[in-house]
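Missing here is one protein chain; the remaining ones are kept as they sit in the complex.
So, chain A:
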């Protein structure tokens, strides 16, 4: 499905170059939910932007279904952290969700049906006529998610989407994303700095090292598909995995790197 192979990214500018990503290789299977965590400044957003085709990589390849990613690929949707800046403030919620579908060339009736379904699935049917800035932060991020869902992507990239919402909203949105993932059978790559969130959401957690970034460890999450904020988070396997990932991130912060990589 999604293959990242030997990805490197070096920023050049002002006479010096900064090596952000040294060597990233991983695979995301069809329909998988994979989380990426790492210490702050680990190049998580850089990685996501390279995969989304928004940023040119310096070396290596990103392949989606066997096709190399050179620009934003079809069948991929991105939910950004800055929900307030990612929604078009001059459009209503409905038009925001509809815009990408128009660009896809869908007819009016088909668009209306998909927009209605997407807004209903995130619980925003009543806010269709509002403008994004009339909504709370959590609701705005729901609009962004609805827009991604209506687009019917095969891969959904999420860049710390809940970093700016309060804890309660965050838990709701986590469950929303889990539910949508299970219902729609899409592939999700979820970048976060929150260790608990990554374990709660993912089937696997990729822990990144410090800059220049490599994959420190690919941690499987031994939790059932049915997850619950209370039960799952208090289960032993959640705690064990969480502790393991926590240790890894601490190692990464201290500059620890996997044995085989520079």
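Keep this in mind: a contact is a pair of C-beta atoms (placed from the backbone, for glycine too) under 8 Å apart; a residue touches a chain by one contact, two chains touch by 3 or more; residues count from 1.
Following the convention adopted for this analysis, contacts and distances are computed from a predicted model.
Asker: The complex has one chain missing from view, so what does its UniProt entry call it, picking from "Cytochrome c oxidase subunit I", "Polar amino acid transport system ATP-binding protein", "Nitrate ABC transporter permease" or "Lactate utilization protein C"?
Answerer: Going by UniProt, the chain not displayed is called "Nitrate ABC transporter permease".
Asker: Among A:21, A:50, A:77 or A:252, which one touches the chain that has been omitted from the display?
Answerer: That would be A:77, which touches the missing chain.
Asker: Determine which one of A:131, A:204 or A:233 touches the chain that has been left out.
Answerer: Residue touching the absent chain, from the options given: A:131.
Asker: Taking the full complex into account, find the residue in A:4, A:47, A:99 or A:215 that is in contact with the omitted chain.
Answerer: Of these options, the touching residue for the absent chain is A:99.
Asker: Which chain A residues would touch the chain omitted from the figure, given the whole complex?
Answerer: For chain A, the residues touching the absent chain are 49, 52-54, 71-72, 74, 76-78, 80, 82, 85-86, 88-90, 99-100, 102-103, 131, 133-134, 151.
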